[in-house]
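Removed from the display is one protein chain of the complex; every other protein chain stays in position.
Just so it is clear, A and B label the chains in written order, and each chain counts residues from 1 on its own.
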Amino acid sequence: MSDSDSMAGGSLVAEHEHGPELRHHFATVEQQREASTLGMWLFLATEIMFFGGLFCTYLIYRYWYYDEFAAGSRSINIWMGAINTGVLICSSLTVALSVRAAQTGKRKTLIVLLILTLLFGVAFLGIKGVEWYQKFEEHHVPGLNFSAADLIRDYPQLHIDPHHVQLYFSLYFAMTGLHALHMVIGIGVFLFLLYESWKGRYTPAYHTPIEIGGLYWHFVDIVWIYLFPLLYLIDRKPL
Amino acid sequence: MSEHVISSKLYVGIWATLMVLTAATAGVAFLDLGPFNTVVALVIATCKALLVVLFFMHVKYTSERMTKVVIAAAIFFLLLLLGLSLADYTTRLVA
Partner (left out) sequence: MSSAALNPERPNYLNQEYGIRSWLLTVDHKRIALLYLLSITFFFFIGGFFALLIRLELLTPAGDLVQADTYNKLFTMHGMVMIFFFLIPSIPAVLGNFLVPLMIGAKDLAFPKINLLSWYLYIIGGVMMLHCILTGGVDTGWTFYTPFSTAFSNTRVIEAGLAIFIAGFSSILTGFNFVVTIHRMRAPGMTWTRLPLFIWAHYATSIIQLLGTPVLAATLVLVVLERGLHLGIFDPALGGDPLLFQHLFWFYSHPAVYIMILPSMGVVTEVIACFSRKRIFGYNFIAMSSIAIAVLGFLVWAHHMFVAGISLYSALVFSMLSYLVAVPSAIKVFNWTATMYKGSITFSTPMLYSFGFIGLFTMGGLTGLFLAALGIDVHVTDTYFVVAHFHYIMVGGAVMGYMAGIHFWWPKISGRMYPEAWGRLAALIVFLGFNLTFFPQFVLGYMGMPRRYWQYPPEFQVLNVLSTAGSTILAVGYLLPMIYFLWSMRYGKIADANPWHAAGLEWMTPSPPPTFNFDETPVVTWEAYDYANIPAPEEVPVER
């Protein structure tokens, strides 16, 4: 492994030639940036495994109870899911463009793009909230007067055990809930980035927080890219 | 992560591709392809994920080998969890 270019060099000369953002246990800004970036990628790897546990649960129960999962999937709103997917993709665009704005020193553009990202994020959560409320009204929330009677009635072609349908909805809420929690955290992170950008903290020489915040946001988008087909598109073919 | 600055046009192009793929995956779901519905959906999702990783997350332009190692390792271990668990569930004699 040849990261010899990133070892700490003799630091006495470089020490007084850096901005305030260089922490003193690092020798150069470059080393600090590479450490932060590697750190964020490692964190995303842990997140992949964290969501992975839920994906494993989903996989096993979909394998066992395909019909019930199909019925549950048909009962959630594909248009809201698709629109939300589009909203997140737009937010990833604004995030990528905001990193570019930071790289090229365009502070005003950066601020506008960060605000747009936040708006898209909030829109996603709003639409999700509406979806969940719909599910609540239809008695599809496990533990809150759950009833699968309407699904059994609507899909006589599918073999539906009401208990097994509850498993689908438990997973639906667990997975979209965990994803939404990550979105909320992402919005918090980006509010912080917006504040710092407004204060002029980010320059072409130093904008690492924007880069690594962006990595996190894109990751949350990728989780949704998989959640959409797995939860919403299990079985939509004409019966 | 390199300091390579990617053009806005490329970003918008990727965005457009992602939107088209989203519409495609939703549309294909209404067709009857038997077991291939799932396969197609996952293939499209993976293409979308790849576009985000390579372009929006700059992995295509980075000179850091560790980034790719970390991503590959995480995917490998995730597939291990899913695959070996399935090895049990698909070979049980009773459901």
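Worth pointing out:
Operating definition for what follows: a residue touches a chain if its C-beta (ideal position, glycine included) is under 8 Å from a C-beta of that chain, and two chains touch if they have at least 3 such contacts.
Being a predicted model, the structure only gives us computed values, none of them experimental.
Summarising the interface, chain B meets the missing chain with residues 66, 73-74, 77, 80-81, 84-85, 87-89, 91-93.
In the full complex, chain A touches the omitted chain through residues 1, 3-4, 6-11, 23-27, 31, 34-35, 38-39, 42-43, 45-47, 49-54, 56-57, 60-61, 64-65, 142-143, 161, 163-164, 166-167, 170-171, 174, 178.
Here, only the chains that are shown with their structure count from here on.
By the touch criterion given at the top, residues 1, 3, 5-6, 8, 11-12, 14-15, 18-19, 22-23, 25-26, 29-33, 37-38, 41-42, 44-45, 48-49, 52-53, 55-58, 64-67, 70-71, 73-75, 77-78, 81-82, 85-86, 89-90, 95 of chain B touch chain A in their complex. Residues 1, 3, 33-34, 37-38, 41-42, 44-45, 48-49, 52-53, 55-56, 59-60, 63-64, 78, 82, 85-86, 89-90, 92-93, 95-97, 99-100, 103-104, 211, 214-215, 218, 221-222, 225-226, 228-230, 232-238 of chain A are the ones touching chain B in the complex.
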